[in-house]
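One protein chain is absent from this view; the other protein chains keep their places.
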Amino acid sequence: MRTFDYVRVENTSAAISEAAKPETRFLAGGTTLLDLMKLNVERPAHLVDITRLPGLDTIEVSTDVIRIGALAKMSKVAAHADIMDAAPVLSESLWRAASAQLRNMASIGGNLMQRTRCTYFRDPGAYPNCNKRNPGSGCAALEGINRNHAVLGISDACIAIYPGDFAVSLVAFDGTVLVRGKVERRIPIDEFYLLPRQTPNLEHQLSPGEMIVGIEIPRVAALKRSHYLKVRDRASYEFAAASAAVGIEFEADGKTVRDVRIALGGVATKPWRLRAVEEALKGKPIDEATLRTAAATAVDGAKSSGHNAFKIELTPKVVARALMTVGDIA
Amino acid sequence: MTNNKQLELNRRTVMKLGAGVAAVAGAGVNLAPNAFASEPAATKAASLGSRVSRAEGPLKVAGKARYAIEQKLENMAYGVTVQATRPAGRIVNIDASVAKALPGVIDVYTFQNTLKINKPTVYSKGGGATEEFTPIQDDLVRFNGMHIALVVAETFETATEAASLLKVDYEDGDAILDINDPEAKPMLIEPMGVAWGDAKVGLDNAEVKIDVTYTTAREYNVPMEPHATIASWENGKITVWEPSQWVGGARSVVAEFLGIDIENVRVISPYVGGGFGSKIGAHPHVGLACVASRQLNRPVKVSLTRPQTFTGLGGRPATRQTLSIGASKDGTITSIVHESWNETAIDEVHVEACNNVTKIMYATPNFSSRLNVVPVNTVQPGWKRGPGENPSAYALESAIDELAYALNMDPVTLRLANWADVDPSNNMPWTTRQLREAYAAGAEAIGWWNRNPAPRSMREGRELIGYGMAAGSYPMIRTPSEAKIVFHTSGQVEVLSAATDMGTGTYTILAQTAADYLGVPVETVTVRLGDTSLPRSALAGGSQQANNLTGALVKAAENARTALVRLAASDPKSPLQSLKLPELTFEKGTIRPTRRPAGGISIAELLKAVGKDRLEIEGNTFASGATEDMKNAADRSFAQLKGATEGSVSAHSWCAQFVEVGVDEDFGTIRVKRMVAAFDSGRIFNPKLAESQWISGMVMGLGQTLLEEGYVDQRDGRTVNANFADYAIPVNADIPEIQVISVGIPDMQATALGGKGVGEIGVVGVAPAIGNAVFHATGRRIRSLPITLEKLV
Partner (left out) sequence: MSAARQLSLEINGTRRDLNLDIRTTLLDALREHVDLPGTKKGCDHGQCGACTVHVDGERVLSCLTLAAQVEGRPVTTIEGLQTADGVLHAVQTAFIEHDAFQCGYCTPGQIMSAVACIREGHTGSDDQIREYMSGNLCRCGAYPHIVAAVRDASSSLKEAAL
């Protein structure tokens, strides 16, 4: 690890002004940043410790929106009674991630900034060729061991997976990222993350000096009947082989879909909303066959790089099962 | 690059090792010498066979058990190794100038400024090393991940940063990276082949045949304590704090590394944070620490990072086995034809003895087995719990399940139908073989006879349910050892041995043994282990240590009783001096007149009366007339190791494993719902600790079966998942309730006190039991480990 200056700030303005320095990173939970610094992937010259900024760890569940401060810990949000009641998918996507200790450390804002687990990205000493780290240097994963690389949203420059869970829920339910820099901005979560295309080094919409201060999720009916299904070899403490955040709202008949939300994790380069599958299901009464047929299109456009072909088989089954679960037909 | 001379192994040693020198179970206690533990752990409770809690438990739960590299030494420097990123070829240059310029960097050692590390003698040639490779001696790149430099600095942070600043130029060479590479050159290990009858004819004439190939992945031991060492050179002598399963072996290796007399080497291994076979030999990083300490004349601590533990030393090699079994329609096996291949280092030989179970489990008139190694550019593989037996049982017991389905016979019934009354590989009688009892107990406990045997016939919701079972064995090896008892006037009794305890329970059972055979309260016994200054012991490996040491300790106790009675009768100051030797009795820690039970004196009282501070009594299990060289060989090599067929009887531990699995019909995810196993480990010295060992093996077996696989990039030989996030070992949520049952009886032909091996048998048979259950659940036979979800989705 390269050495750095460390400064702890007491208010958001100070944080943003500190961040104007080059090669600066905000340090919150540290669970991604310190890990990557030890790997020499992240090499900041300045660390701005924002963990003690006041007022950014609040959790509010009002009648029409859920607001979560950027410094709220994953564990606190996951265990928040109103969240568990109003938005099970948010709680589940949090407590099924990482471990209890990591969730006590990691902040919601930091969670959104989690970076890929691509083993080649994480091994700069052996693999200088990584377009995400060194633009234009190539991609070691394309023809390497790519069992846990993306099949959706990939490019010939990068197949690194977006590894998180919580943002998948946010994408399914149209969350908004609240950002403060020189100005305040609201960025729809689906636009927050960028496809790799030819610039996988650019992962999100934040500019240097901008800080996530919170997120908002509109309370829609489907959020109440929602679920996060995470499939993996190990029963816990593992990234998803494939996951789905889903929610459903029925018409008064209790079986016809009025609204449905579906997003994928563990298979794409960013949290992956399945709007086409959603549209295909709207207005239809659900049964297992209908769900499986619709879910089969979840991987339209997917492309295997070799070891990850199974994700293309697996994903529709995960989508179907998640929907069956919230539809009470599992 | 393959050096065929390496194949000129000492045949006898190879045969012995084939018989199962092995990894170890669990971890242990160290009733540590005062040098490294503030308070020696003392056991509190009862005699051999009782459920005494772990003696060092109070220290471990309080964070007070100080492991090897947790010693506080003045003026310690920190060493960080740098590993190659290419698989073969040569290092053209290592530019360390930037690293050396970093304030706090003391020095950087590479092949270009060689610190001499002598090649150690490997175990197959009579030494204590598990690999011959010594780093930074030449420019040759043998495998991706080999140590190529050591950076030493004043702090860990500086050393770590400096290690990342070396610029290494390579000239690539051709590499063999996989056991299946067509360019690879397999080598037959002829001495470890086994054959009787005419296996080919037996197979050709069989009414029912199965012909299968089973493979296992490269696996890693990854004990929770990373491999690390502190070397401290002082005035021509060196002290090494090293997490070790075998301080005697490490001592000889360190002496060889440095080219110094072994008397100038002390190895201390206070507590060992797991090993499972990976801490038997002192690995190359220990050599780096030792020579750096001598060069700098100060203590140097070298800790491998977690990723470095995947290539700084080897785990279990990948294996491939072909197995053909012929049987008559009534289920009588008529022939078994077996061949195996395992990876080995490009210029060293490690044989995974994949026929160790195959050759003894079933009666068959015809049998043949051949073992091969395939040199590839990898770190020299090593022993991982149940080496040989584990993959051997995997292929055999999976194939037997396949045969059972081919015959439409129950798998337990088929096994009983082919019961081996004697060891079929040599016709020697078994010592004890409570395997029928194991089948019965395991089947009963899991509800085996209630299952619907048809594949894919049982389900719960979306989960397919399957039951599977398998048997296993582990050979009883033994090495003579010694132990010392020290009596103090305080009433304290010390038990001393160089052996280490990785959680296997050695501290505890030795205290129990001493208490039992001396008739003293167990809480007065203090056990000190893990130091080459203590009496000689073989390795904690191959499931032999408990029996080796209890045997030696009982000898010491017997000697002590005799000596104490003699002292009481002969010393002029003894209160019992008036009595003759035959008129005295030793009982319950006292020496008393045989005819007057109340007239005795305690050991401490005797010592005080005769004016002795302490009395040291030794005992050993060396052959009578054993020379010092032979005794040292028992401590530092495998030369004195006795195999499973010593005395023309065949001694093994046995197990029957039963599991219930649930397989998600959509996702292919396997969750083990119950595990039950019955074990014949002979007499159990402490059921509480033995059960932990068995469960430990079963959990490791579950990981091997469902999760663990080293992913090697076929372009450069790099293990790309060398960490705990990507090389998944089981977590708590993976593990169901586990029931273990002891069906053993004291086996006095196997060992002095009737015990057999405990530590490794737990892992044997788990993989085939789970694989067989997956077949029962799904109707799909997966013949490669691990059974990850993509194989079933």
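For clarity, chains are labelled A and B in written order, and residue numbers in each chain start from 1.
By definition in this document, a residue touches a chain if its C-beta (ideal position, glycine included) is under 8 Å from a C-beta of that chain, and two chains touch if they have at least 3 such contacts.
These figures come from a predicted structure and were not determined experimentally.
Among B:Leu689, B:Leu706, B:Ala750 or B:Ile770, the one in contact with the hidden chain is B:Leu689. Set against the missing chain, the residues B:Glu70, B:Asp139, B:Asp181 or B:Glu444 yield one that touches it, B:Glu70.
Although one chain is not drawn, the whole complex shows that of B:Arg54, B:Arg142, B:Arg266 or B:Arg415 it is B:Arg54 that touches it. Contact with the undisplayed chain is limited, among B:Trp233, B:Phe257, B:Tyr271 or B:Phe586, to B:Tyr271. Mapped onto subunit A, the interface with the missing chain covers residues 1, 3-6, 8, 27, 29-31, 34-35, 38-39, 49, 51, 75, 79, 98-102, 104-105, 235-237. Subunit B meets the missing chain through residues 26-28, 53-54, 56-58, 60-67, 70, 72, 102-104, 155-158, 161, 221-226, 271-276, 303, 305-306, 502-504, 688-689, 691-693, 695-700, 723-725, 729-735, 737-738.
Going forward, only the chains that are shown with their structure count from here on.
If you average the CA atoms of subunit A and of subunit B, the two centres end up 42 Å from each other. Within the complex formed with subunit A, the subunit B residues making contact are 85, 144, 157, 160-161, 164, 461-462, 664, 666-669, 671, 706-707, 711-713, 715-716, 718, 720-721, 725-726, 728, 730-734, 788-790, 793.
Partner subunit B is touched in their complex by these residues of subunit A: 1-3, 38, 40, 117, 119-120, 123, 125-126, 143-145, 147-148, 231-239, 241, 309-310, 313-314, 317-318, 320-321, 330.
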